[in-house]
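One protein chain is absent from this view; the other protein chains keep their places.
Then we have subunit A:
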């Protein structure tokens, strides 16, 4: 069953989607605004914005460090919403965070107040890495009420009946986790990706692959292999981290992020071009 959602699926309609991730507020509020806006200049179709949580159990060292920097610079859920309102971007924004922050927000416990506020500031949906389908009903209901999408992660270990159950909850796009483990840029593309895309082939929802994608060439291979989009986090966060380490001016870091985004987006488009003749031949 396809759920009511926002505009996320449309972002995949005209070719492959490039979906970058940055932690909001990393390394500070003002720089982070410039960095996220640079992603759009580089060709982002959807942006995943991390709302930092103190226990990011699905993240590798790169994003863990980004989360620590953002928290130390004072990022909170309320500041996150202000950040989203202040951002000058036109592409859909997805909030990526852990369930406890959604659960605690507002005067009543449960995810509804957070989702309501997210809708007010114009967010399009959520990725919640520690919320499997089994526990997702309250968030699913709130998302349906306010017209937001709930993106689920499908892991290489998600198979059979479990895969089918998860896919019933997905809206917007499905986040295909390229390999087991935690987030982090890798030097090669996992073979697990191919098998995951094969398992998902019959489901009519955009498939965006994430975890470990680092270069335009990776993006090309993944889209050529059947993905509808690529999600890239750690390779971009690395640029922010280098900027912090070398005390690089904000504009220069933003320019590098835009440049890296163009490389990844171009790679995805090359991959898509390899698929089109094949599609026409069918």
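Here is the rule we use: a contact is a pair of C-beta atoms (placed from the backbone, for glycine too) under 8 Å apart; a residue touches a chain by one contact, two chains touch by 3 or more; residues count from 1.
In the analysis below, contacts and distances are computed from a predicted model.
Asks: Could you check which of "Nickel-dependent hydrogenase large subunit", "GTP-binding protein", "Tryptophan synthase beta chain" or "Helix-turn-helix domain-containing protein" matches the UniProt name for the chain that's left out?
Replies: Matching the unshown chain against "Nickel-dependent hydrogenase large subunit", "GTP-binding protein", "Tryptophan synthase beta chain" or "Helix-turn-helix domain-containing protein" yields "Tryptophan synthase beta chain".
Asks: Considering the whole complex, which of A:154, A:219 or A:237 touches the chain not shown?
Replies: The missing chain is touched by A:154.
Asks: Any idea which of A:62, A:124, A:166 or A:234 touches the chain not displayed?
Replies: If we include the chain that is not displayed, A:166 is the one touching it.
Asks: Consider the whole complex, including the chain that is not shown, and state which of A:134, A:168, A:191 or A:251 touches that chain.
Replies: Of all options in A:134, A:168, A:191 or A:251, contact with the hidden chain holds for A:134.
Asks: When the complex is taken as a whole, what residues of subunit A touch the one chain not shown?
Replies: For subunit A, the residues touching the absent chain are 53-60, 64, 68, 71, 76-78, 98-101, 103-105, 109, 129-132, 134-135, 152-159, 162, 166, 177, 180-182.
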